[in-house]
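Omission of a single protein chain aside, the complex is shown with its protein chains in their original locations.
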Amino acid sequence: MAETKPPAATGLVNYRQVGDDLLRPHARTGPGYYLLLAAAGTLLLTGAACWAYQLKVGLGVAGLNYPVGWASYITDFVFWVGIAHAGTLISAILYLFRAKWRVAVFRSAEAMTVFAIMTAGLFPLVHLGRPWFFYWLFPYPNQRSLWPNFRSPLVWDVFAVSTYLTVSVIFLYVGMLPDLATLRDRGRKLARWIYGALSLGWQGTDREWHRFGTAYLFFAALVTPLVISVHSVVSWDFAMSIVPGWHSTIFAPYFVAGAIHSGLALVTVILIPLRRAYRLHDYITDRDLENLAKLIVVTGLVMFYSYATEAFMAWYSHNPYEQAIFAYRAVGDYWLLFWIMIGFNSIAPLALFWKRVRTSLPALLVICLMIVIGMWIERFVIIVTSLSHEYDPSSWGLYHMKPVEFGILAGSFGWFLFWFLIFIKLFPPVAVAEVRESLATKELG
Amino acid sequence: MSAESGRPGLLERILHPEGRPRVVGVYPSVEACLQAIRQANAAGFTKLVAHSPIPSREIEEAMQKRPGVIRYFTLVGGIIGGAGGFTLATLASFLWNQNTGGKPIVSVPPFLIITFECTILLAGISTLLGFLLSSRLPQPRLSPAYRERFGEDSFGVGVVCAEAEAGKAEQALRQAGAEEVFRVEG
Partner (left out) sequence: MAAWGFTKPEPHQIIPYLKEPVDVIPGLATWYATTCRECPAGCGMWVKTREGRPIKVEGNPNHPINRGALCARGQASLQGLYHPNRFRGPMVRVNGELKPISWDEGIKRLAGAISELRQKGKSDRIALVTGAVTGTLAGLMDQWLAALGAPKRITYEPLGHNSEREANRVAFGSAEIPLWRIDRAEYLVTFSSDFLETGPSPVEHGRFLAEARVRWGKGQKRFFAFSPRLDLTAANADEWIPIRPGTEGIVVMAILGEILLRGWVPSEGREFLNEAVREIIPRFFRFRHPEDMAKQAGIRMEQITALAKGLSENRPSVVIGGPFLDVETCKAIALLNVLLGNVNRTILFGTGTGADWATDSEMHSLSERMEKNEVELLLKSGSSEFYSPAEKNVPLKVALTSLPNGYTEPADLILPVHHFLEDWDAFSPRAGIVGLVQPGRQPMGESRPLGDILLQVAQSLGDKTFSDASYQTVQKAQANQAQSLNWWGIGGGTSWNEQRRNGGWWKDPASVSVKLQPEAFQISFPTPSLKTIPNILTLVPFASALLYDGRGLDRPWLRECPDPMSKITWEGWAELHPQAAAKWGLKSGDIIQIEGASYPIETPVWITPGIHPDVIAVPMGGNLILCRDPENSCPVQVKATGQSRPLALAQGADEQFGRGFARDTDYVEAHEERTLWEKQHVRPPARADLYPDFEYKEHHWEMVIDLDRCTGCSACVVACYAENNLPVVGRDKMLNRREMSWVRIERYYEKRGDELKALFVPMLCQQCDRAPCETVCPVFASYHTSEGLNAQIYNRCVGTRYCANNCPYKVRRFNWFTYEWTEPLNQQLNPEVTVREKGVMEKCTFCIQRIMAAKMKAKLEGRKLKDGDVIPACAQTCPTGAITFGDRLDPESRVSRLLKDERGYHVLEQLNTKPSITYLKRVARHG
């Protein structure tokens, strides 16, 4: 019988035990949590203040200039959209591939996705010259019958990102229904009422479970192509333009790979402290982390390939403008960033080929942090170098990031962290039902 | 249903198409739960309601679940979304027709991107709709047959039957090794 079953490979005791463990953060939170929350809040406020200042004075407070009209804000946008991708990859794609180990991590990954999109979504606003008219980018009926230009990649962005946000929220929410029910049953008074409302009266009947399974499968099937399309669209913001160094057909796959690369890295960076803080070692096992590390090796190799291809095409095309840009990236004013990008994104992950590195948490953590930074720098290099050395030599100019931009970047991390912390406080960061399921399958052998 | 208690209301019939279980057995594990279902079927009870804390393919098979309507929601939603997306882009371009870079009014390649995104969006939303409808959610209140342990570590098998057959049902559930069997007053 279940109660007396010897601990399974994961060292599980029984279902209720599982619940107790996984809902611990929900039950008790130490001062460390609130300290972290306060830190996140402060960052958030800093960013907000910077933005307010920028709104008041004008975009000139940023380092943006002419010819570099896009820089750190767009970099941040692409970076956060990229982060958003890993969540869906883990929850949807690995689900379709029936990768069991995803069970431990997919919930936090999905949450990360949602909050990352919410963060990314802010940057187009921050970036606009007149953000108070942002709604002009949406197709809404108006008596002047003005409509957006559906040929503009920016409008594609609007559609892609908003769709992605909607569907991932649905995905996350539906997946949480059973756990919400558990929280309802464990909760008292107000909590019980709130979770009761959120869980829609889920009672784990056979009918509910059956429909749940079907729906989840469909969601996974829908989100998978979506996630690919979203970052492709983002990459087309660049690829559709005629700017040398941007106008390239490899951009879509290149950006998708990069997105997943950075996303996986950030998932790992978040999971390691998380499982330590909540002693979730039984559920987020070293093997799970190692699997993540292996995936990162793969994406790292893809990045390496993409960089190589880009450079090769520039040389092979005989297009002097393209060649000039790549030469400029490597030895021009931003050479340091370029080589950091190569090193952090495609050289450093190679170390994970060695099991010793892969399995040592500090090493893994460091490499993942390097990748997160490196991927931000990658977008910066792509955007800024191309613009600063475009076609017209007389208009060549440099861009330097200004305090306001750093403030807003920090603010975006604050905003993201803030939501994530609230989430793990209010909802189970690891999917309870799915973990129990994996245990049940073990029972049946 | 006994003759004296009149027919159940519409909402009731929508939320509980197979009626309310009268007798419920509580089981510690999936196997036990499966056992109970077989016992109940053997005893001639076909209208069963199983509660479980985990999704279990075995239970679904035992209950002979047939694929639901969700897939049609997804399909139709997707089609509407796709058509709608393309129409939106096209109509808007005609309503506010500007020459930009000499591109045609209906520029198909870019519009296909809009089309795709709208397809996914509406497919997703309608799937959610289909899921809620077909799984009879949201439920205004928990059924009396539900116990909190069903959300934790226990499985329940409820038998929908007439008052008269309750005893027989209870017996069947006990034979399957129920930790506890309780009756639901209806």
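Read from first to last, the chains carry the letters A and B; within each, the first residue is number 1.
As a convention for this text, a residue touches a chain if its C-beta (ideal position, glycine included) is under 8 Å from a C-beta of that chain, and two chains touch if they have at least 3 such contacts.
Values in this document were obtained by computation on a predicted structure and should not be read as measured data.
Across the whole complex, the hidden chain's contacts among the shown chains comprise A, B. Checked against the full complex, the candidates B:G9, B:G101 or B:P140 give a single residue touching the omitted chain, namely B:G101.
Contact with the omitted chain, checked across A:L37, A:L55 or A:L361, is made by A:L55. Within the complete assembly, A:N319 is the residue of A:S162, A:T285, A:N319 or A:T359 that touches the hidden chain. If you put the hidden chain back, the residue from A:G41, A:G69 or A:P253 that touches it is A:G69. Screening A:L44, A:A120 or A:V155 for touch with the missing chain picks out A:V155.
With the whole complex as reference, residues 55-60, 63-67, 69-70, 127-134, 136-137, 146-149, 151-155, 158, 237, 240-243, 317-321, 324, 387, 390-397 of chain A touch the missing chain.
Against the chain not shown here, chain B presents residues 96, 98-104.
In this section, only the chains that are shown with their structure count from here on.
The mean-CA centres of chain A and chain B are about 31 angstrom from one another, to the nearest whole unit.
Residues of chain A that touch chain B in their complex: 1-3, 14-16, 19, 139, 145-151, 155-156, 159-160, 162-163, 166-167, 170-171, 174, 177-178, 181-182, 184-186, 200-215, 218-219, 222-223, 225-226, 229, 233, 433, 436-437, 440, 443-444. Considering their complex, residues 28-31, 49-56, 58-60, 63, 65, 67-68, 70-71, 74, 85, 88-89, 92-93, 95-96, 98, 100, 103, 107, 110-111, 113-114, 116-118, 120-121, 123-125, 127-128, 130-132, 134-143, 146, 148, 150-153 of chain B touch chain A.
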